[in-house]
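Worksheet for the structure shown next.
All protein chains of the complex are present and in place, except for one that has been dropped.
Chain IDs A and B follow the sequence of writing; residue 1 opens each chain.
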Amino acid sequence: MIKRLQVGDRMSQVVIHDGTVYLAGQVALEKGGAPVAEQTQHILDRIDGLLKEAGTDKTKVLSATIWLSDISTFDEMNKVWDAWVPEGNAPARACVESKLAAPQFTVEIGIIAAL
Amino acid sequence: MIKRLQVGDRMSQVVIHDGTVYLAGQVALEKGGAPVAEQTQHILDRIDGLLKEAGTDKTKVLSATIWLSDISTFDEMNKVWDAWVPEGNAPARACVESKLAAPQFTVEIGIIAAL
Partner (left out) sequence: MIKRLQVGDRMSQVVIHDGTVYLAGQVALEKGGAPVAEQTQHILDRIDGLLKEAGTDKTKVLSATIWLSDISTFDEMNKVWDAWVPEGNAPARACVESKLAAPQFTVEIGIIAAL
């Protein structure tokens, strides 16, 4: 009844249960230290890939939580975010400031989607 | 299968899927700069309105996440929160400190509810 993808010892990148898809908080693994806009784009590309692997896509995102290590980058992140959101299918969203696991990561995005 | 209300380019205020309702993180849009208690009341009024629009109400809230820009306002927020929670129907809850998108907002609340 529960399907997990990219399963590690610490977390799974995707967990599917009863039509709902939970993604692990995504950071810009290959873009650490890059500007916020670039990290955001890399994260959204990763999210697109994980959603595809789960059998869904960005038109079915229900909810997003965005953590910025510095909230003054809000507008820079949003420019990339707004371009990614599919017209008419924007998810519920919260965006707050929190330091992340490693200082080279300045954006983290968690997603709940429908299958 | 997914119903979205108050849909914007950045986020939807309400997303409904399979009996579960996700609200965008609510801030006190019309009370920026007001004391924490007043912002909290305004947010909870907004949440009541969004839940009504979704076809549900505060007795069916499953989970709440509360972000305070200054955790020392915990008691001030709770006084308003506790009065709002319907007896016997309190949601699961987490409350932590995070700076929010704009400095005039000192409280943000995210809600998951049942339809």
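Simple rule for what comes next: a residue touches a chain if its C-beta (ideal position, glycine included) is under 8 Å from a C-beta of that chain, and two chains touch if they have at least 3 such contacts.
Because the structure is a prediction, the values reported are computed rather than measured.
Taking the complete complex into account, residues 18-20, 60, 62-65, 67, 71, 74, 78, 81-82, 85, 87-98, 112, 114 of subunit B touch the chain not shown. Annotation for subunit A: contacts to the undisplayed chain at residues 1-2, 4, 7-15, 17-18, 20, 22-25, 65, 67, 98-101, 108, 110, 112.
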